[in-house]
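The complex is shown incomplete by one protein chain, all other protein chains being positioned as in the whole.
Up next, chain A:
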Amino acid sequence: MKRERRRVASRRSVKEACPFCRRTISLLLVAIAVSVLARPAGGEPAPPRGSEGISLRSIRGSNEMIFSRDVEDTLDELENWFDVSIDMGEVTAGFRYQMYETSARGANESAGFSQRFAEFRRDWLTLRAGNYYETFGRGLVLRVFEDREIRQETSLDGVALEARLEDFMDLKMTGITGRSGDDFVRGGDVEATLLPGVKLGAAYAMSNRSYTDRTEMGGIRSDVSHGPLGVYAEFATRDGFHEFEGSGFYLSTTLSVPKLGVVAEYKDYDDFEFAYHNPPAALRDHSVNLLARHPRVVQPDDEQGFQVEATYSPSFSTTIIGSDSYTAQHSGDAPFHEQYLEIRQDIGDRLFTILAGARSREIPSGRDEANAVYRYTGAGELDFRITDERSISLIYEHQLTESAYGDVTDQYGVVGFSCCSILMFSLQAERTSEKDPVTDKDFWLMGSLGLKFARRHDVSLSVGTRRSRFICSSGMCRFEPKLEGAELRIVSTF
């Protein structure tokens, strides 16, 4: 009865489902697709590289479509990215047609050309007009980028110029100016190799929406490498018209010798918020599903910490990775401490195994030790090649969460089968010891069928239930809501 009431409520909260039923043909997309289809079927000799000019052969593109239907909430979502670029040697031009549609009432739908650009490239010069991405140093001062998995897209629309004088200290100079929404962003970066293995750089970036809403960033950096050792350091300051001045510091030291690699990172960010940067997280991005569920999101306004990670490969078939990371506010509040160990072992040419374990301790901001949350996670993965073309994979993950609210266990497993490089089938199941408060479920099961066509098209259809989760990259996360229905994903390239 309780479930029925929720269903009725959810039906009222959304518009009529099945938006596809109302749609007809797009002349634009048809024109593009037809032009692609009109490629010569063969026989025309390929012109020399760099002199091809505009021809159908110089057109490249890709399309990614994700459509999901939640049958319980009668909610449809469609996302599509269609990228095309024309490579004419020194000049490249392209665009992106992007779409987001949902049947949810009041949601912001969008469709249109989200990007277009033209780029001129010579040996020492690159000039780009339109949408562009850029990073100064390791992102303390400026980083505008796209990460589709977390739906992060901060491209600027304007002009970017990069000049490189290889004969003069390998000097690299970059200047940018552009808009993002109502913001106007400008910046410059210069980097020079003073001595072999010694690079110095300086960067500046500014954004302003109005005279009273202005933020300036400035930074210097050094990158020194000698033999197996490397040290990278970057310091940047932030100055806002109405806001506190802040600073950020990042240090990374590396040891790279045969069989062993060690990276130690340190970060210290204080009042360092800026809409167009992405300072290093110094945290591990996990591929273990249950570990990725509970990320630590980077807080540039008040955060310091470190991470040490070592990779040891005693033989080509064995790899051991260990890491220890700690992050907290300057006051010591809101600590996050995680230790991770992973062992990969290949047994012959048929069996590939991974064992991983992690322990983390986290206290939410403003709470004391009594509110600490401890997580103990174990994961195992096994891939077995049955024949040259067929293989099976098994994944099992277990997580125990201890907190003031009691202990909760979470188990996640995947059974997969792949064949002939074109077919993949998998079943993913998850069970928790407590019911999810939002969906009132403690078991989720999803089946996925993946097909590849001509090695250019990757189609996957998933049907069943999937728990809500976080998807994270570099200290930034996206919340992916639960799914009780089907999801179709088609990735194509041409």
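As a convention for this text, contacts are C-beta pairs under 8 Å (C-beta built on N, C-alpha and C of every residue); 3 or more make two chains touch, one makes a residue touch a chain; residues count from 1.
Here is the rule we use: contacts and distances are computed from a predicted model.
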Item to check | Among "DNA polymerase IV", "Sensor histidine kinase inhibitor, KipI family", "Chaperone TorD involved in molybdoenzyme TorA maturation" or "Thioredoxin domain-containing protein", the UniProt name of the subunit that does not appear here | outcome: "Thioredoxin domain-containing protein"
Next on the checklist: Can you tell me which of A:139, A:158, A:219 or A:485 touches the chain that was removed from the display?
Outcome noted: A:139
Checklist entry - Which of these touches the unseen chain: A:184, A:235, A:312 or A:396? => result A:312
Checklist entry - Which of these, A:63, A:215 or A:465, touches the one chain of the complex that we don't see? => result A:63
